[in-house]
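Heads up, one of the protein chains got dropped from this complex, but the rest are sitting where they should.
Take a look at chain A:
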Amino acid sequence: MENTVIKINNLVKRYGDLIALDHLDLEIKQGEIFGLLGPNGSGKTTTINCLLSLLAFDKGDIEIFGKKMTPVSYDIKKDIGVIMQNVTVFDELTVYENIDYFCGLYIKDKAKRREYVEEAIKFVELGDFRKFYPKKLSGGLLRRLNIACGIAHKPKLIILDEPTVAVDPQSRNRILEGIQELNRNGATVIYTSHYMEEVEQICTRIAIMDKGRKVAEGTKDELKRMIKNTETITIEILDVPDNIVKEIASLPHVYDTDLSNGKLTVYCSGGKHNLIRVLEVLQKNELSFGRVYTELPTLNDVFLEITGKALRDKEE
């Protein structure tokens, strides 16, 4: 209990008839990068807003640093850094002024604040842009400014709600590296995203959410062990007779096959040398094929298997 930073117990939030959070329980330990993964509308942001006492909820308790979180818990709030999903900066203030403004809400001492602001600017590599107005910054730089405003006061707990939405890959990598660095410096991090690659890359523990419920929780390896898929083999092939597809489906450890769009997909559960056995069947029947590749299960597979749907829409 000592090193529990956040404890959410039986949290329920309703919007009329819609249940946004359905008896949610979470416990986040000190030093973790905890990922909240789920599709849009799964309740990630609602969880964060309840956590920050912005949203009223119907049932449940929230404790942060061992104390009950309320809107007037200023002693708790001073140790929390918040990076919202939307960029929350003043358009008419420069990069430096924005960071100084938000840092000043937490740090009264001017000299200390100046030092912290400089460190934050250096951390997000916005040194060349300190006199720029947000309108002049690219999407990636703007996101970095948003992060700097949230972490400048050196909080113990950092909450990042989808901080990489609409960010180019280079900036995204820089942001993710930064989050890991903040964690190495001692901050506990809560990271929400619907990008499974990001969550896989940086989070030490992950909760998968769907329709306001926590459907799975654990490390990425623990989550992947929860499903039967261990390997997915994809073969680019024009046509495969039905009897050959059936022969492949009957191979040991193969539990499903799919032939569509010029690709034969074979789903395996456990076992070794699955690829060799599939290729032997094709060779034996003198079928020519193009590229062949295998994939280990992803969090998307975990989500797909648990909820019966993909984590992200195709256009995303």
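Going forward, contacts are C-beta pairs under 8 Å (C-beta built on N, C-alpha and C of every residue); 3 or more make two chains touch, one makes a residue touch a chain; residues count from 1.
Just so it is clear, contacts and distances are computed from a predicted model.
Hidden chain, UniProt protein name from the list "Multisubunit sodium/proton antiporter, MrpD subunit", "Crp/Fnr family transcriptional regulator", "ABC-2 type transport system permease protein" or "Glycyl-radical enzyme activating protein": "ABC-2 type transport system permease protein".
The chain omitted from view is touched by exactly one of A:Glu92, A:Asp168 or A:Glu295, namely A:Glu92.
Across A:Asp75, A:Asp221 or A:Glu286, the single residue that touches the chain missing here is A:Asp75. Listed for chain A, the residues touching the missing chain in the whole complex are 15, 49, 52-56, 70-72, 74-75, 77-78, 80, 82, 84-90, 92-93, 97, 101-102, 104-106, 108.
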